[in-house]
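Moving on to subunit A:
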Amino acid sequence: MTEKLTDALLYLDGVSVAFDGFKAINDLSLTVEHGEMRAIIGPNGAGKTTMMDIITGKTRPDKGTVLFEGEIDLTRHDESAIALLGIGRKFQKPTVFESHTVQDNLELALKRDHGIIATLFHDTSKEQKDRIDEILDEIRLTERRSHLAADLSHGQKQWLEIGMLLAQDPKLLLVDEPVAGMTDAETVETAKLLRRIAGEKAVIVVEHDMTFIRDLDVKVTVLAEGSVLAEGSLDHVSADERVIESYLGR
Partner candidate 1 sequence: MITGFLFRALDRKAILVALILLAIAVAVPVSNLMLPVSHPLHVPTHIMALFGKYLTYALLALALDLVWGYCGILSLGHGAFFALGGYAMGMYLMRQIGTRGVYGHPILPDFMVFLNWKELPWYWYGFDQFWFAALMILLVPGALAFVFGWFAFRSRVSGVYLSIITQALTYALLLAFFRNEMGFGGNNGLTDFKDILGYSVQAQTTRASLFAATAIALAIAFVICSGIVNSRFGKVLVCVRDAESRTRFIGYRVEHIKLFAFVVSAMMAGVAGALYVPQVGIINPGEFAPANSIEVVIWTAVGGRGSLIGPIIGAIAVNGGKSYFTAAFPEFWLFALGGLFVATTLFLPKGIVGLVSSGFAKLRGPREADRVEETLQPGTEAAQ
Partner candidate 2 sequence: MRFIRKTLTGVLASAAIAASALVPAASAQEDTIKVGILHSLSGTMAISETTLKDVMEMLIDEQNAKGGLLGKKLEAVVVDPASDWPLFAEKARELITGNGVAAVFGCWTSVSRKSVLPVFEELNSILFYPVQYEGEESQRNVFYTGAAPNQQAIPAVDYLMEEESVERWVLAGTDYVYPRTTNKILEAYLKDKGVAEEDIMINYTPFGHSDWQTIVADIKAFGSAGKKTAVVSTINGDANVPFYKELGNQGIEASDIPVVAFSVGEEELAGLDTAPLVGHLAAWNYFQSVDTPENEAFIAAWKERMGEERVTNDPMEAHYIGFNMWVKAVEAAGTTDADAVIDALPGIETPNLTGGISTMLPNHHITKPVLIGEIQADGQFEVVSETEDLVPGDAWSDFLPESKPLKSDWVELKCGNYNTETEKCLGAM
């Protein structure tokens, strides 16, 4: 472990990655503080998902620094190690374990020993069961706890996935398009849920839905062509000439 370089929870500096010559991320720098909620917007192909891939260890950057809690170099770890460090991720398309029940999904995500011996032989303890009940309550799926995840509606799957993130008890949540395909009412509920989570944990939200971003009312980072175009409140960035240009094209 290196010496602590920064106090920020997540610290990206000068990160670049290219696929077959196409620069998906180009000299990106970003910091997220403990307990902060950050919204990230940007046109298609701006590098939002790739950025998440880099943070969660799915993609290795060609160059640049990615630090977690100021000292852990995330580029040296793989997905499962990063997950265990305390970074949870929700995918763009809701990915839950469809052949398992809602309760099992949460149980599997619960923060505990994931080794082979433990998974083969250990039972779920009373406290762990209580925690699952809490989360079920939080994501409003208590009645459907013994249903298969496959039977859930789209929005419920999104929530279940967020619930799984909570069960992981991470320090940082990466949430990719949490309200895609949701009804307006669900969107509002989701915004509330995320805001409850923030404060305790840091959250990065990627979203296209501007109403939702407005509901969140947090600092916004605009990505375009793989780097940060603008940063600030939603009103501030939407007034920015370059942002308008990059969204509308030339």
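Going forward, a contact is a pair of C-beta atoms (placed from the backbone, for glycine too) under 8 Å apart; a residue touches a chain by one contact, two chains touch by 3 or more; residues count from 1.
Basis for inclusion: all candidates are chains of the complex that A comes from, given by their letters.
A quick note: this is a predicted structure, and the numbers were derived from the prediction, not measured.
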item	value
Identity of the candidate that touches subunit A (this complex; choices 1 or 2)	1
Residue ranges of subunit A touching candidate 1 (in the complex, touch as defined)	56, 58, 78-80, 83-84, 88-89, 91, 93, 95-100, 104, 107-109, 111, 114-116, 118-124, 148, 150-151, 164, 168
